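One protein chain is absent from this view; the other protein chains keep their places.
Right, chain A next:
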């Protein structure tokens, strides 16, 4: 029973890896094609992701800053 479960887990892992590898290949092909044919479209995709991530990082930094202040106040 345990052996079957382990086998299933292993094949699921392989499927997941294969899926991720396929997604990676598609992403690379997309990047090569769009980067070549539509450099500004590509820049928009990359730029928007970057803007979203930096903006989110700013908010997380604010959380950390406020947590830091709260901890300092507690300690003092």
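Here, a contact is a pair of C-beta atoms (placed from the backbone, for glycine too) under 8 Å apart; a residue touches a chain by one contact, two chains touch by 3 or more; residues count from 1.
We take it that contacts and distances are computed from a predicted model.
Q: What is the protein name, per UniProt, of the chain that does not appear here: "Ferredoxin", "Ribose ABC transport system, ATP-binding protein RbsA", "RNA polymerase, sigma subunit, ECF family" or "Cytochrome bd-I ubiquinol oxidase subunit I"?
A: "Cytochrome bd-I ubiquinol oxidase subunit I"
Q: What does the interface between chain A and the hidden chain look like in terms of residue numbers?
A: Against the missing chain, chain A presents residues 37-41, 43-44, 47-48, 50-63, 65.
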